[in-house]
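Shown here: the complex without one of its protein chains, the others still in place.
Labels A and B are assigned to the chains in the order they are written; within every chain, residues are numbered from 1.
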Amino acid sequence: MEPSEIEKLADLARLEITADTVNETAKSINEVLALVDQLKSADTDNVQPMSHPLDVTQVLRPDQVTESCQREKLLESAPATERGLFLVPKVIE
Amino acid sequence: MHSLSIAEIIDKLRKKEFSSQEITQFFLKRIQQNDQKYNSFISLCEEQALTQARAADANLAAQTAPSALCGVPIAHKDIFCTEGLRTTCGSRMLQNFNPPYNATVVENFLSAGAVTLGKTNMDEFAMGSSNETSYFGAVKNPWDLRCVPGGSSGGSAAAVAARLVPGATATDTGGSIRQPAALCGITGIKPTYGRVSRWGMIAFASSLDQAGVMARDARDAALLLSTMASHDHRDSTSMDRPREDYSRQLDKPISELRIGIPKEYFDQGLNAGTEKAVQEAISSLTKLGAKTHAISLPHTHLAVPAYYVIAPAECSTNLSRFDGVRYGHRCENPKDLLDLYKRSRGEGFGAEVKRRILVGTYALSSGYYDAYYRKAQQVRRLIKQDFVDAFKEVDMIVGPTCPSPAFEFGAKGDDPVAMYLEDIYTIAANLAGLPAMSIPCGLVDNKPVGLQLIGNYFAEGSLLNAAHQFQCHTDFHTQTPKDLT
Partner (left out) sequence: MEWETVIGLEVHVQLATQSKIFSGSSTRFGAEANTQASVIDLAMPGTLPSPNAEAFRYAVMFGLAINATIAKRSVFERKNYFYPDLPKGYQTTQLEAPIVGSGAVDIALDNGETKRIRIHHAHLEEDAGKSLHEDFHGMSGIDLNRAGTPLIEVVTEPDMRNAPEAVACAKKLHAIVTSLGICDGNMSQGSMRFDVNISVRLKGEEKLGTRTETKNLNSFRFMERCIEQEVQRQIEVLEDGGTIQQETRLYDGDTHTARSMRSKEEANDYRYFPCPDLLPVVIDDEYIAQIRQALPELPDQRQQRFIADYKLSNYDADILSANADIAHFFEATAKACGDAKLSANWLMGEVSARLNAEEKSIAEAPLSPEQLAGLIRRISDATVSNKIAKKVFDAMWQGEGDADSIIEAKGLKQVSDTGAIEQLVEDVIANNAKQVENYRNADEAKRPKMLGFFVGQIMKASKGQANPQQVNKILLQKLK
């Protein structure tokens, strides 16, 4: 993977990778990719992908309102709020 | 007092030999006096701990049958949300985060009457095997301060090893309980995936993460796990099973036990001293009546590669919520939305976390999904099948927890892959979702070696039983670092 690809990936992941660490990051990611490339040796024909360790199914919750307003408490964690809203730089659609 | 086990503390509290406030104060003071050496705690909560201890003392005085851990001081890994008590996950991102709620694990200990002393240090977002990725500085191994304690639950492991706390919670995604337990000479158990609720446990890789406990020995681990493990409807992956009292089957003889010795766990990568200690431990088990079977887990060599696709993929999206909007680190003066995201996350996360997010983003991205993510999920099934086949012949699988004893700080610093191979024997149990534990089984160069026991699904009781029987006949678990004061 080239440093330019790292930058594209970092954009997708919304991570700032500073210029002085791009090469080093690319190098270590290439090492990791070389490790995981060993997967190619596995014969996985007709093997179902496994997302969960146990073969179990989802239990559904009854449709009940169980939460009450905790706005003041929850907004305490937020870096910037105004009139009960979280503030962010202008969203342009 | 620091040398008491949890079982002994419970006994003495009930006999009123000391109060919960006394023992809580004792451990708080012990942490304050000694932890600058180890850096095993990120936060201490003296006031809250003493309030809890007072309530425990009142209950102990009033009730004929107080709750299981009434008055016992413990610590939580800083990955569990504690209401009003800073929870950092070892990251700058959450440096000032005070959760508005408690994790189910925390609630379970509170309702059992346990006292929370503080929050233990860890690799950032549980990503690491040496504790060097913590934003709050690395934890030092009490057996040798030049060495790592292992990770990611290095703080819990070191705190128990240094007898700063009788027991602690921890989490294990690829070996984060067992590897530090091995390197610090203590007992640690990761239960079956789904046995302990993940609600309120900050997610690293959701399909692999499982909470467990660190203690001095199997008896204490059984006490803690019995409190910790419960079904929780708030976690869809939590199994609907009744609570278990793991202490009850500890004393069962293990004469019928069939143990499998996987040849792949004794390959060239294994340190000679570690191998010797593990083989001797296996001999001890056979002396207790266990029968050994040579087995093969043929896909073992693919566990680390599969893990380093699946875990980064899940973490890359689990960590998207840390965006500087609702909580957590936010950069100064963002010039626009993209800048807010990129700088807040770029500054808030350390190098290893960023590396894994990038790898995971890559593995899931268009054009690479099948070759990486789907392939890894297929290999995951092959690895699980290895275990399913093995458990047709044996009750338990035994081998080393990690390839070698604790290494020095910086030894694997700039080589992520060398660090990843530290978990070569532990990762498969996470991929398969099996319960596994590590118990001390000897010393190499005066550093502890861990014996790993892997059980079938929901066989935590059998693991703890075997570990306890082993510990009844050996004294590795009672050994402590030499310069312990």
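In this text, contacts are C-beta pairs under 8 Å (C-beta built on N, C-alpha and C of every residue); 3 or more make two chains touch, one makes a residue touch a chain.
Every value quoted in this text rests on a predicted model; they were computed, and no experiment measured them.
*Asks:* Pick from B:I31, B:A181, B:I202 or B:A467: which residue touches the chain that isn't shown?
*Replies:* Selected residue, touching the omitted chain: B:I202.
*Asks:* Using the document's definition of touch, tell me which of A:M1, A:L33, A:V47 or A:L74 contacts the absent chain.
*Replies:* Result: among the candidates, A:L74 touches the missing chain.
*Asks:* Footprint of the hidden chain on chain B, which residues?
*Replies:* 80-81, 87, 89, 94, 97, 99-101, 103, 198-203, 205-207, 233-237, 313-314, 316-317, 320-323, 325-327, 337, 341, 361, 364-366, 369, 373
*Asks:* Name, in rising order, the residues on chain A that touch the hidden chain in the full complex.
*Replies:* Counting only chain A, the missing chain is touched by 12, 14, 51-52, 56-58, 60-67, 69-71, 74-75, 77, 80, 82-91, 93.
In this section, only the chains that are shown with their structure count from here on.
*Asks:* Taking each chain's centre as its mean C-alpha position, how far apart are chain A and chain B in Å?
*Replies:* 23
*Asks:* So in the complex, which bits of chain B are touching chain A?
*Replies:* 97-98, 100, 192-194, 207, 233, 236-237, 239-240, 299, 301-302, 304-306, 308-309, 316, 320, 323-328, 330, 334-343, 345-347, 349, 351, 354-355, 357-359, 361-363, 365, 371-372, 374-382, 384, 414-417, 420, 431-434, 457
*Asks:* Report the residues of chain A in contact with chain B in the complex, numbered from low to high.
*Replies:* Touching chain B from chain A are residues 1, 6, 9-18, 21, 25, 28-29, 31-42, 44, 47-54, 56, 58-59, 61, 70, 73-74, 76-80, 86, 88-92.
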